[in-house]
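The following block contains the structure, expressed as structure tokens.
A single protein chain has been removed from this complex, and every other one stays in its place.
In this document, chain identifiers A, B and C correspond to the written order of the chains, with residue numbering beginning at 1 in each.
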Amino acid sequence: MTMLAPLRPVAGNSFDVAWIRREFPVFERNPGLVFLDTAASAQKPRSVIDGIAEFYRSDYANVHRGVYGLSARSTARFEGARETVRRFLNAADVSEIVFVRGATEGLNLVAQSWGATFLKPGDQVLLSALEHHSNIVPWQQLRDRLGLELVIVPLDSSGGLDVAAFERLLTPRTRLVAITHIANVTGHVVPAAALVRLAHARGAKILLDGCQAVPRLPVDVQALDCDFYVLSGHKCYGPTGIGVLYAKRAILDAMPPWQSGGDMITTVTFERTTYQEPPQRFEAGTPDISGAIGLALALDFMDQVGRTTIRDHEQALTRYARDRLATMPGVSVVGAGSECLGVVSFTVDGVHPHDLATIFDQSNVAIRAGHHCAQPLMDTLGLAATARASFGIYSDESDVDALVTAIRAAQRLFDRPVQG
Amino acid sequence: MTMLAPLRPVAGNSFDVAWIRREFPVFERNPGLVFLDTAASAQKPRSVIDGIAEFYRSDYANVHRGVYGLSARSTARFEGARETVRRFLNAADVSEIVFVRGATEGLNLVAQSWGATFLKPGDQVLLSALEHHSNIVPWQQLRDRLGLELVIVPLDSSGGLDVAAFERLLTPRTRLVAITHIANVTGHVVPAAALVRLAHARGAKILLDGCQAVPRLPVDVQALDCDFYVLSGHKCYGPTGIGVLYAKRAILDAMPPWQSGGDMITTVTFERTTYQEPPQRFEAGTPDISGAIGLALALDFMDQVGRTTIRDHEQALTRYARDRLATMPGVSVVGAGSECLGVVSFTVDGVHPHDLATIFDQSNVAIRAGHHCAQPLMDTLGLAATARASFGIYSDESDVDALVTAIRAAQRLFDRPVQG
Amino acid sequence: MDLRELYQDIILDHGRHPRNFGALSDASHFAHGHNPLCGDKVTIFVKLDGDRIVEARFEGHGCAISTASASLMTEVVKNKTLAEADALFQNFHTKVTGGEQIALPAALEDDGDRLEPLAGVKSYPARVKCATLAWHTFEAAMHAGSIAAAVKTE
Partner (left out) sequence: MDLRELYQDIILDHGRHPRNFGALSDASHFAHGHNPLCGDKVTIFVKLDGDRIVEARFEGHGCAISTASASLMTEVVKNKTLAEADALFQNFHTKVTGGEQIALPAALEDDGDRLEPLAGVKSYPARVKCATLAWHTFEAAMHAGSIAAAVKTE
């Protein structure tokens, strides 16, 4: 396993981004790359890339059922990864960590196992106008199957979650609240702990979609006291194909299995099958062993950098970006900024976001353009598309400066006089 | 991407196993390893391990929605992997290739999307006594939900599928046949093309579980004419976390989505969502991008070695192993051998399989002991557990010889006179 | 490649001032088109007289490429037969995807040339769908008989 060199001394609230960046081979291989699409997926540090390769070279075998040494080592690495995730989220018990493909699968699992079992016709599920499609469509499917009602918490004037409306919309019929921890289009951070208290006071369970939060904020599921938490590994510097569903043990205990097959059963006859305890009950088939191990290496990397350091860095950089964009003529930043982290959406007068992305790409500035899998939010904002820049552990002010330069170039290109 | 050196000249029907083995770093890192558990999961060649790492270093970004160059490259690699799988299975169209976590997820997808939509109370699903839990439990869940009947095709006297009984048990009520292509406990190869013809003649759809077949046999889904085919990447020298569901396009077109979220939708409002065409309709959320690419590299590796070469090698080695074990006093091979490929299950008088596995491990011989996730088959065979040796592209006669030596050592250890 | 090759004057002009923009109240055919990956939307309205296109208009919002492509398309298909419009689409398609060029009948060469400014997208694979959305939607409108249809490109 490749170990990181000790962190360099940091200046002020920041850390040595140049050092961090050297740990991400993508920047060496793509000189000049200005990567501003971390909210879609993060780049991977050397320790993750090399660690997965090393695992396959040295310790790989299928897990759980092997008596021989290689399989015991593989199992120890895999279950060790689960413990790493537990520690990272400060879950009470390792059995509360279910490995899934990503947040989307985690949300579908909750909807189809917990939701289909415990929700009844007429029950309400509270979502917000900030949600990613992955936290909308599974609930729509369930609504159509069970006759639920989806209630949508609107935005406040800054484009964040309207907490007063949240409180008002919580009713005795609200059985579940499912809300993003950080909005993927605007970077708005919701007051998660307060929402959990409000939901619990009304007797509702609450799920937080932590896709954008886990890479940016220290997250402590026990302090939050949320019932469910989902995340995607590829967004926090880990490999694709792996994510986590956290749920309180008592809730997992009551949930029936969703997918079924090997590894999640106790006995099988053709008449009857009995199931394992959590988390195995929810991990049918051979799991993504190297994915789990890669995720643990990514979390270790984040821990080594320091999670409050990361948050402070993202905060400073987000502020810097919003401030710079706000002063540019013809540029509009989406949503007000005080509570935004890691993500900035914007539009440029006269240049469609899609065209911006193409123009930026010519100067190696990678941003995302479109609806960002949040069409209902775009409808609410009255926008068909935005350009979105998002930051990671390896981003710095020079990336923002490159973005500003690229916006100016796009404006020059599009504002030129042309022959009709 | 690491390319393989051209294959060495082969002697007779075989190929240069020493060369192949050098392509698998696990043998260099674990000198003396006798790996006989490929049926549980295969080891990975250098081209897969290094290829995944290289992909992350050079070309990684999220797929499908990015305008910039890195994302376009990543998308091209990912969709190129789908085309590699199509070619490998000879599917008619690339849209028939759905990426899933593994065979287990593929089977659950078919049961919960196709099965829940098209099966009615009283319909029969035909399984066999050879099945892995992953091809039993999803159908049991569906049976319990819909009121289906599961009909089990028994074994013939050699321990293979009883084809006469198969024919007899197919009735007008049989809507689906779901059967393994190669049995994971005994290595029995079923006459897949004949079963497809029989099923279709009765108007039933047929699914083949190709987990053990794809690494060992050339598989052509159009020649087989099966309706569904599933495989796990980690069993054919690819990474964990990825597998494939093949289904005929007309069938996929008629299937509703199962999981829902990003990437599989066309439009989303809070009222209504419309879904993409196959295969995207069935791939909710960020896919396992590196998993798909790694799988394609693994299939390329198999193609380079040659798939009939691999089959001939596995066949010769399986025969050699069965012949050697059959002559050992106190050793019983499970099932008769003419149609068996890649897998040998056996028992040793007076030594439980679990003890065998521990004893073998001391001499670096890795086998699997237990029920192999096929408890119903074990019940049919009247065995609580077997020891199972299984082969891969890198296995050779010396591995079998080491196994024989290890069996003798176990017998000596257990047959010694002891003080009561 | 220079961005001016992609964003030629004619593209920007049609992007800013699309021709034939707005619904056609007496359309005989129309279809909605959608690119779900970027959110571009277009509706194509056509009025047929026999197999001749007597009017073609569009509505929607999208990037400069997709707007200019829709605008130019409505211009060139007007007063063409369905077979001629199809020939123009085939030719255009190879132009923007970089496929093997399909020759146009002499009578259509001028119209083909008018679409030339969009050929720059072939160097931007992620943008080809923007250029073809209007055409796919036009085709869907024709195939739908006189019934509304919806297509999407991804």
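Simple rule for what comes next: a residue touches a chain if its C-beta (ideal position, glycine included) is under 8 Å from a C-beta of that chain, and two chains touch if they have at least 3 such contacts.
Since the structure is predicted, the reported quantities are computational estimates derived from the model, not experimental observations.
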Subject >> Shown chains touched by the chain that is not drawn here >> reply: A, B
Subject >> Residue of B:Q222, B:T308, B:Q362 or B:S398 in touch with the missing chain, whole complex considered >> reply: B:Q362
Original post:
Of A:G66, A:G187 or A:P239, which sits in contact with the chain we cannot see?
Top reply: A:G66
Subject >> Where the unshown chain meets chain A, residue by residue >> reply: 64-68, 71-72, 76, 265-267, 276, 280
Subject >> On chain B, residues whose C-beta touches the chain left out of the figure >> reply: 350-355, 358-359, 362, 369-371, 375, 378, 384-385, 413-414, 416, 418-420
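We take it that only the chains that are shown with their structure count from here on.
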Original post:
Which chain has its C-alpha centroid at the greatest distance from the C-alpha centroid of chain C?
Top reply: B
**OP:** Find the geometric centre of each of chain A and chain B from their Cα atoms only, then give the gap between the two centres in Å, rounded to an integer.
**Re:** 32
Original post:
Taking each chain's centre as the mean of its CA atoms, how far is chain A from chain C in angstrom?
Top reply: 38
**OP:** Could you list which residues of chain B touch at least two other chains?
**Re:** 65-68, 71, 265, 267
**OP:** Could you tell me which residues belong to chain C and also touch two or more other chains?
**Re:** 37-38, 126-127
